[in-house]
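Data first, discussion second: the structure below is written as structure tokens.
A protein chain is absent from this complex, but the other protein chains hold their places.
Showing chain A:
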Amino acid sequence: MTADPTGTAEEAARFHALLAAFEGAPAATAGRGKDAVNEPMIRHWCEAMGDANPAYTGPDAIAPPTMLQAWTMGGLSGHSDRSSAYDELFALLDGAGFTSVVATDCEQEYLRPLRPGDTVTFDAVIESVSPRKTTKLGTGHFVTTRMDVRTDGEPVGTHRFRILKYAPADRPAKQAAPRTKAAAQRPRPVVNRDNQGFWDGVREHRLLIQRCTSCATLRFPWLPGCNTCASPSWDTVEASGAGTVFSYVVMHHPPFPAFDPPYAVALVELAEGVRMISNITGVPYDKVRIGLPVHLEFLRVDDDLELPVFRGNEG
């Protein structure tokens, strides 16, 4: 069974069902750290990280908590503790062309510090395997494992780890040098006969709402006909610019060119009653709230593009 990364959605769903069967299966059983927690490895870690924290040296030294995973690593000699389920899952993904791997998430909780002399033991479970996802790197599946780490049988921490097993997107290796890439531009609006009037208004710094001339219902975004009475005749009213945040999301990932996550995308209810999606300015993304009063302003994005956005009102 293979799942060509470019195959149909149906094939992808069938393949995902095979992968999902591994959810709940062990990823590592009765693993044991190859080295006891020790001063030299702590020192090498601190040197690499530039970490001069005195808590990690001296007679009462603890290991840097973020080393938790390091104590469980297989190193050059590899893992002898990986479960057959984990190997089978990886073989399935490799066989389907998802041969590359990249770590995307790491969530660790530390219950008590590790000290030189402690030996860690660990068990891990395959928590989830995502449906096929397309990312900037390529198409693949996210695999999430959760590891419980113990010493002397007592829990010391948990380690949840997510990787992407993917088929690299075709791209010339030359593409590299990402820092020299020209500044990305925000996407251009698609202007057509049905919404030309809206963008004409934006150019004049007027936010225009369509109004049905048969039943007077306001509508936004712009459409050729009235949703209420189906009449094709309309005129416009200019929005006062006052509104409130009706709902919002905070965009973290994936990042798109010309956007700098995290940022809030809001559904703004205008005083006239219609709602529009836009950005909120003047308020940090994590301070945007439902009900926040906002007012219209026009954001000059670049030489060719101006957009209506909404500024959060102070206080």
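Rule of thumb we're sticking to: contacts are C-beta pairs under 8 Å (C-beta built on N, C-alpha and C of every residue); 3 or more make two chains touch, one makes a residue touch a chain; residues count from 1.
We take it that contacts and distances are computed from a predicted model.
Enquirer: Going by UniProt, what is the name of the one chain that was not included in the view, given "Acyl dehydratase", "Sarcosine oxidase subunit gamma", "Succinate dehydrogenase hydrophobic membrane anchor subunit" or "Branched-chain amino acid ABC transporter permease"?
Expert: "Acyl dehydratase"
Enquirer: For a quick check of understanding: of A:Ala13, A:Ala55, A:Val249 or A:Ile290, which residue touches the chain that isn't displayed?
Expert: Of these options, the touching residue for the absent chain is A:Ala55.
Enquirer: From the list A:Thr8, A:Thr66 or A:Ser80, pick the residue that touches the absent chain.
Expert: A:Thr66
Enquirer: Among A:Arg188, A:Arg203 or A:His253, which residue is in touch with the absent chain?
Expert: Final answer for the missing-chain contact: A:His253.
Enquirer: With the missing chain put back, which residues of chain A would touch it? List them for me.
Expert: So the residues of chain A touching the unseen chain are 41, 44-45, 47-51, 53-55, 64-67, 69-70, 73-76, 100-110, 113, 137-138, 168-169, 171, 173, 175-179, 181, 252-255, 260-262, 286.
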